[in-house]
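Can you keep this structure in mind? I'll have questions shortly.
One protein chain is absent from this view; the other protein chains keep their places.
Showing subunit A:
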Amino acid sequence: MAGTESPAAPIISLRGITKVFGTGETAFRALKGVDLDIAAGDFVAVMGPSGSGKSTMMNILGCLDVSTSGAFLFHGHHVEDLDRDQRALLRRRYLGFVFQGFNLLARTSALENVELPLLYRGDAKQNRRQEAMAALEKVGLADWAGHTPGELSGGQQQRVAIARAIVTNPEILLADEPTGNLDSQRSVEIMEFLATLNRDSGITVLMVTHEPDMAEYARRIVHFKDGLIDRIEEAGRRPEAMGGTTGGVTG
């Protein structure tokens, strides 16, 4: 377990995070005190059976949900002390999301979907176009910029979603079962792309998955069980993941 501690200060530190849904008799403790550190440039896959708390933890890490107790430090700042708007600004500045269900805006072109985070960030129109097109090019969909999600395949929609997630150059990309709705061929493409992003751009990637094949693309696999971390193992089917070191990652 020594490999989980990074010499550089981790960008994310969880200490004793708990999450309780409901109150009284019907209360359900989804997380029972999770400790985890994530260093910049890491690629972490979170696995575990349904109800083990892996998605709950992802949502808390992504500031989409709040913990019931415990400390969540992001760059050393206590996220649990932030209010709704501050969390929104944190998402805007540092985080990118990829969901299992894509969650693109319907009837909205790929380009405008990708532009949206830039719009909220306040970029000028010219800039927005350029950066959104660049992001679409990275995911290989430049020719599909004018198409709406309804006109795109599942794999293409997920690539648009990835373009939307990375267009702001986030420090962390959170992916909640990004390949859950895709066939194996598309899944491999998406995973290759995430791995490349992590390796070449140094983006920290956190991914929930229940497919061991997909988890193998990560550097570390965190196994959840009954609301607690069961074990953390080194992954590395990918040869380049073993040798190539980026950022402050060890091991």
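The rule is simple: a residue touches a chain if its C-beta (ideal position, glycine included) is under 8 Å from a C-beta of that chain, and two chains touch if they have at least 3 such contacts; residues count from 1.
Basically, contacts and distances are computed from a predicted model.
When the listed names "Ferric oxidoreductase domain-containing protein", "ABC transporter permease", "Hsp20/alpha crystallin family protein" or "DNA-binding transcriptional regulator YhcF (GntR family)" are checked against UniProt, the chain not shown comes out as "ABC transporter permease". Only one of A:F43, A:F97, A:W144 or A:F224 touches the absent chain when the whole complex is considered: A:F97. When the full complex is taken into account, the listed residue touching the unshown chain is A:R121, out of A:H75, A:R121 or A:K225. From the options A:N59, A:Q156 or A:S187, the residue with contact to the chain not on display is A:N59. Take subunit A: the residues that touch the chain left off the picture are 59, 62, 64-66, 84-85, 88-89, 91-93, 95, 97, 99, 103-108, 112, 116-117, 119-122, 164-165, 168.
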